[in-house]
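Sharing a structure here in structure tokens format.
All protein chains but one are shown in place.
Up next, chain A:
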């Protein structure tokens, strides 16, 4: 498994089972997803009405960046008023499903992507803004462009974790996505550095179409003076910048790009952990080899001085 899934596997398998005539029963499960997202899947009214609720830390920010319209577009008629303690709820009635298999699968897919879609709003908004800005910019030459267009739009901040945030900023020729990362663990930080260096170098070596990746320990210029960005330069917080070029922002690519970039942090951490597991397995193998060598090096049973019962010894004649 190189890439993480975007959908929640539990929601997917559960709904698929129910939609295809699995045994009906009451469900009441609280499950977690990455980044402190909590889902609550339940059947509050009757066994056929499945309510899926989502709680996400930065929901207020997402709404501010247009999450409501994205979610309405995706879930339209299934939206119900949010369950208390949660931010967003959809409810499906098993007796009122799309008739064909394709429609059912599509619905399962869409609901299992609930978190992804909620988080997608600021990206979609930024991508739209990019298209708008690039259209405007095409009317001017680079010298005569008015201030607003040359600088680009506002910076959208999503504080999706307690100490980490994503910043998205559109301008007329690119969209910049900046992740702030923090490592609690020294080892992880070192692994992280190696990984990030690879990301930065990948473009130079083979993959020309990849977005440009930059890594630095102080806030990049885009975030200078942005409220809430720590200005300390003790190297604790790292900033990873992805520069998405127009070719990544085309209509066909857009959904895929959003999904990818959202899971970046989890992908990053998953691979740090997987590398540790790999290194551990090599260490175990190496230890086993050393042990084998040690066992082989055991001296042959050496000649001990043997005594008779009365305490005399036999002298070995040379």
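For the reader, a short list of remarks on this structure follows.
The rule is simple: a contact is a pair of C-beta atoms (placed from the backbone, for glycine too) under 8 Å apart; a residue touches a chain by one contact, two chains touch by 3 or more; residues count from 1.
The working rule: contacts and distances are computed from a predicted model.
Hidden from the displayed complex is a chain whose UniProt protein name, among "Cytochrome c1, heme protein, mitochondrial", "Protein DPCD", "Translation initiation factor eIF1" or "Actin-related protein-like protein 3", is "Actin-related protein-like protein 3". Of the listed residues A:72, A:93, A:135 or A:162, the one in contact with the hidden chain in the full complex is A:162. Contact with the chain that does not appear here is found for just one residue of A:73, A:193 or A:285, A:285.
Although one chain is hidden here, its contacts on chain A can still be listed: residues 1-2, 4-5, 8-10, 28-36, 38, 161-162, 184-185, 187-188, 266, 269-270, 273-274, 276-278, 280-282, 284-289, 291.
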